[in-house]
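Only one protein chain is missing; all other protein chains are in place.
Coming up: chain A.
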Amino acid sequence: MGIKVENLLKKGFSLVAGEKGIDREIEGVYICDLLSWVMSHAKAKDAWITIQSHINVIAVALLSEISCVILPENVKLDEDAKAKAEEEGIPVLSFSGTSYEAAIILHEMMK
C-alpha cells in the first residue's frame, strides 16, 4: 500500500522539521549511518533511519531523493540541520523506539 510521510505522524513519529514535504510518498526503508553508503545504496523514496543528526544528513537526503529522515531513540536534530531541512522541505521525524522498531512499523504500514 502506498503511504505518505504524514501517515507516520499518527503512528508515534513526530515531525521535527520540513513540513513542506510531508505529502511525499514512502516506498521503502533504508537504515544506515555511513553517509557515502547511503548515497550509493538508498533508493529514491526510501525513508532513511539514522542516528546521524548533523547538517550533512539533509544534504545526503536531498541528493539521494529519499522521502524523509527518521531519527530513532529520540536523537535530537542539530539546529542548523533543522533550518536546512525547513528550507529544502525534507521531513525529519523523531521516534522514541529503536531503528528496528521504527522499521517494523513502516513495514506493517506498507503491507
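Please note the rule applied: a residue touches a chain if its C-beta (ideal position, glycine included) is under 8 Å from a C-beta of that chain, and two chains touch if they have at least 3 such contacts; residues count from 1.
Operating definition for what follows: contacts and distances are computed from a predicted model.
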Hidden chain of the complex, named as in its UniProt record, picked from "Acetolactate synthase", "Anti-sigma regulatory factor (Ser/Thr protein kinase)", "ABC transporter permease" or "ATP-binding cassette domain-containing protein": "Anti-sigma regulatory factor (Ser/Thr protein kinase)"
Selected from A:17, A:31, A:47 or A:60 as touching the chain missing from the view: A:60
Residue ranges of chain A at the interface with the undisplayed chain: 33-37, 39-40, 44, 50, 52, 54-60, 62-65, 80
